[in-house]
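Here the complex is missing one protein chain, while the rest keep their positions.
Right, chain A next:
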Amino acid sequence: MTASPMTTVPKIALKGVTKHFGPKKVLNGIDLEVAKGESLVVIGGSGTGKSVMLKSILGLLTPDSGSIKVDGEETTRLRSREREKLLHKFGMLFQGAALFDSLPVWENVAFGLIQGEHMPRSQAKEIAIAKLGAVGLTPDVAELSPSELSGGMQKRVGLARAIADEPEIIFFDEPTTGLDPIMADVINELIVQCVKDLGATAVTITHDMASARKIADRVAMIYQGRIIWTGHARDIDNSGNAYVDQFVHGRADGPIKMQIKAL
């Protein structure tokens, strides 16, 4: 692990976080720090627990053991009212978008503004339409129902919702999956902009190395429920770590073995 500056409290700090489902150990002692205003990209194979890690930080899943601190405050044992307050700081794009299908698109995007910040609906709608514009969606999409959108459009609405109330910390779970390469780059730019302009702290999960290179200050690789490597984005091609090398270059042979039986 590269040492992060200890003079300031990290925005998010995980120590020895474990989580299992039934007999299956998913997180196996995660240690990770994210500095304020930093953009961290988490890479790692499918099913290695990246989404579970994000959900544990948010408290949507309760870790079995370990410590999760946000702004230096322990969050694993918060009561629901305190948790609600903490979550004001967060925005999250879910891997499956998780849009509210009983509400039109604009109300999805404006949800945090209306319910969380008690903004008048008309004002919230204007902001929602502006955010939709930022993810490349036209105002006529605003009145549609989420089920009328394509997968990539839903993803972008989810993104607009995650950034709508300008949270301090934003989690993006595979923001560019299912988008065409041009739109993917637009989204990359948007994420960079959120971090630079709003001073937000971002954690992004992605399998898209082009996207990782573009948005990451730092990269962390997760393997078998542990963070096995973290480093600067520019060091990613000469990490000196065989696992990272194999992943970054997308090779089938290497230390990471896929459990596949030949036909």
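Remarks
Definition applied: a residue touches a chain if its C-beta (ideal position, glycine included) is under 8 Å from a C-beta of that chain, and two chains touch if they have at least 3 such contacts; residues count from 1.
Note that in this section contacts and distances are computed from a predicted model.
Missing chain, UniProt protein name, picked from "ABC transporter permease", "Phenylacetate-CoA oxygenase subunit PaaC", "Septum site-determining protein MinD" or "(4Fe-4S)-binding protein": "ABC transporter permease". The chain that is not drawn here is touched, among residues A:63, A:91, A:104 or A:175, by A:91. Checked against the hidden chain, the listed residues A:8, A:65 or A:115 yield one contact partner: A:115.
Contact between chain A and the absent chain runs through residues 55, 58-60, 80, 83-85, 87-88, 90-92, 94, 96, 98-102, 111-112, 115-116, 161.
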